[in-house]
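The structure appears right after this line, and notes come after that.
Removed: one protein chain of the complex. Kept in place: all other protein chains.
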Amino acid sequence: MPHGHHLDDELQQAAASFFERIPFNQLLGIEIDSMSAQQVVMHLPMKPELIGNFVHGILHGGVISSLLDVCGGAMALIGAFANHQHLPAAERMSKLSKLGTIDLRIDYLRPGRGQRFIATATPLRTGNKVTVIRMELHNDEDVLVAVGTGTYLCG
Amino acid sequence: MPHGHHLDDELQQAAASFFERIPFNQLLGIEIDSMSAQQVVMHLPMKPELIGNFVHGILHGGVISSLLDVCGGAMALIGAFANHQHLPAAERMSKLSKLGTIDLRIDYLRPGRGQRFIATATPLRTGNKVTVIRMELHNDEDVLVAVGTGTYLCG
Amino acid sequence: MPHGHHLDDELQQAAASFFERIPFNQLLGIEIDSMSAQQVVMHLPMKPELIGNFVHGILHGGVISSLLDVCGGAMALIGAFANHQHLPAAERMSKLSKLGTIDLRIDYLRPGRGQRFIATATPLRTGNKVTVIRMELHNDEDVLVAVGTGTYLCG
Partner (left out) sequence: MPHGHHLDDELQQAAASFFERIPFNQLLGIEIDSMSAQQVVMHLPMKPELIGNFVHGILHGGVISSLLDVCGGAMALIGAFANHQHLPAAERMSKLSKLGTIDLRIDYLRPGRGQRFIATATPLRTGNKVTVIRMELHNDEDVLVAVGTGTYLCG
């Protein structure tokens, strides 16, 4: 029985498998670490085809923006779920298909060096229509590589 | 002999091959259509692994932000080249390795439906240190799918 | 009788007087030039107390962001009006009190020199919930001083 700001296991499972089935998320290799109503954490192992802008061995800026957008989108979705815990799971899951990014700002702070990149997302504003999420990307030495803010339409 | 705001063929060739060699650009399938000091145009053919957020057949938001960032970055670079036509080609090319995105805003306006997506970039502000570029993404029916603004560090 | 994408005079009058009554808009001296479903134009005469950042005679960046936000907000509102022309004027006017800026990006391109600054706003995406507007600021010599993009909640 869901309560407070916890996500029941079944819901978390469903959301995770939903995200992991998205083709481009698979192409990148995004993996979900944890999801709660307060934070979503995902990570991405480095691989040669993700190398990017102008210097060998550095993560492409597009991978950074993609990962932060996906992580923010998941957080927006989970936030919307938490607001609607009284609804049946099927109905809540149907909201998955309506979520969308309205806009995104990414600040590229330091070169994306490392073997593993960890994205975290936390809510800044949750609403019935619009949710604003803040995201951060760290490398495996805990260097802050990039931050972002996304505005999402949720249902 | 370069003059006015034209790019000599050799330079355009060099810049194009530079962008096309970047691993993640290859993974996405980005192709360069034209480059001048006023505009850069690139396109991306749709393919199944670029499918994204939550509805089958729609381009992933991360692909959109990646393509717009790459197109804006190329425009920033070309703009910097045009400002430095008196320098030898080798020296100008060395600037390629220093270019970087500082920040990026993407507005996702309409679902990315289509078989081919065309990105255009034009300069808003060019400077010795910082360049601001505006980008647009249209699908093959000329629907405006997304717009973006990027701030780039250039040399 | 309102039709198509025209705003009837009465409505335009009401919206204009609404904006001009806002205390901070009066403090700045914002004046409305024209409003249609395709574009809103406002202007601001320079005055000493609007001088800003670090060089005498240059418009303060906060004045620029304020004027662009107000102009974008008016455009969002007018766009929402145009979508609801079947509603009685009173009901449409009541939407004025619900409009709000969700987020705003401003790019400061050139110093704000001049005696008069003209803001224009045009819609990028109009929706029942969320509207995205693009704004530009020119000085009285038609120099592009700043651009912006705003996301607005509309009813």
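Note that the chains are named A, B and C in the order they appear, and that numbering of residues resets to 1 at the start of each chain.
Everything below uses one rule, namely that a contact is a pair of C-beta atoms (placed from the backbone, for glycine too) under 8 Å apart; a residue touches a chain by one contact, two chains touch by 3 or more.
The model shown is predicted, which means the values in this text are computed figures rather than measured ones.
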Among the chains present, which touch the one that was left out?
-> A, B, C
Full-complex contact with the absent chain, from C:L11, C:A82 or C:I102 = C:I102
Using the definition of touch stated at the top, determine which of C:L50, C:A82 or C:I118 touches the missing chain.
-> C:L50
Touching the hidden chain in the full complex, which residues of subunit B are there? Just list them.
-> 102-103, 105, 129-130, 132, 149, 151, 153
Subunit A positions in touch with the non-displayed chain are 105, 107, 109-110, 124-125, 132, 134, 144, 147, 149, 151
Missing-partner contacts on subunit C, residue numbers = 22-28, 48-55, 60-63, 65-67, 69-70, 73, 96-108
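Assume only the chains that are shown with their structure count from here on.
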Intercentroid distance (Cα basis), subunit B paired with subunit A, Å | 25
Shared-interface residues of subunit A (touching two or more other chains) are 102-103, 105
